[in-house]
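First the structure, then my questions, so here it is.
The other protein chains are all here in position, but one chain of the complex has been omitted.
Right, subunit A next:
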Amino acid sequence: MTTVATFSIAFTRILAPSGELVAPLPAFAADPAELVALFRAMVLTRTFDAKAVALQRTGRLGTYASSLGQEAVAVGIGAAMRPADVLVPSFREHGAQLMRGVSAKELLLFWGGDERGNDFAGPREDFPVCVPVGSNAPHAVGVALAFRLRKEKRAVVCVVGDGATSKGDVAEALNMAGVWKVPAVFVVNNNGWAISVPLERQTAAVTLAQKAVAAGIPGEQVDGNDVIAVRSVLERVLARARDGGGPSLVEAVTYRLSDHTTADDARRYRDDAEVSRHWAEEPLVRLRTYLTQRGIWTKQDEETLLQECGRAVEEAASAYLATPPREPAAFFDHTFAALPADLAEQRAGMTAERRGEP
């Protein structure tokens, strides 16, 4: 017997949970402002999450998926992407969406049940949140193929969760991306839980990064709670993708500190002790510790930032709450580019019925 191929999966961590550097900083980190920007984006994301959950708890928002504890994944992605790139998100990348110019008001509109929340004024080509898990992966291949056909130096970031790696869509998309060498980066946001199913019952695979191996594309792990590492790894694989080097898969290992959504109660299936343990590894603490120890960040800075983020989120929430729902018949209007006769009839019928006409 001979060995015909061997594979290994690399893991990147730069900042340990203690805030200690365990690997050389990437070039961008030489500028303290870059690190502060990452921290600010994570704090904004956490503030947004808290507000969204509060709005839901008080009946003013629909079911919401918090990204508590996973801010570094989304913010690392957002920081590594260029405006011309396209994000094909899952549903827990609020941080990346905010960084790419989706407004907090738009996000709240979406989670509040208003399609206009997906009509981003900012990143016009970004996809909306994808609720059917993993079904966004083939879209990323199509978008990336479009870039390649037009010979544009752009890349796609597609985010899926750990649960999504069990789905055929993701396997099909990874395989196709590999065959066609399209500029797509797949980020597996591995937060350990697919609602109530822990990773060890999701897959027998040791890592999710190795799903790339079968597709013939590079796969690696990154500490998903280390925003410096996430940004650094993503920048590297995105640059490779834009330069024609093909797709890759990055498994960001993080932890879902929140319930799956506001409709979920994780205490039904998960020990509090496990959650407490993971609070020690969450992404904000370690970067704050590092920045503070280096004299880059003070308690005063923190207070100012919290106030700024709070104000921004409150303003967005007010703007969202002040937005009246669409005229109901508007839900007909984007079914097709032009309303077919029978649909126009249904629209008129609904309007007439609402007016109490026979």
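We take it that a contact is a pair of C-beta atoms (placed from the backbone, for glycine too) under 8 Å apart; a residue touches a chain by one contact, two chains touch by 3 or more; residues count from 1.
Rule of thumb we're sticking to: contacts and distances are computed from a predicted model.
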{"item": "From \"TIGR03943 family protein\", \"Iron uptake protein\", \"Alpha-ketoacid dehydrogenase subunit beta\" or \"NADH-quinone oxidoreductase subunit J\", the hidden chain's UniProt protein name", "value": "\"Alpha-ketoacid dehydrogenase subunit beta\""}
{"item": "Touching residue (missing chain; options A:Ser196, A:Ser276 or A:Thr335)", "value": "A:Thr335"}
{"item": "Option from A:Pro24, A:Gly59 or A:Pro132 whose C-beta touches the chain left out", "value": "A:Pro132"}
{"item": "Residue among A:Gly168, A:Gly244 or A:Pro328 that touches the chain left out of view", "value": "A:Gly168"}
{"item": "Touching residues (missing chain, whole complex) on subunit A", "value": "88, 115-116, 118-120, 124-125, 127-128, 132, 135, 137-147, 149, 168-169, 172-173, 175-176, 179-180, 331, 334-337, 340-343"}
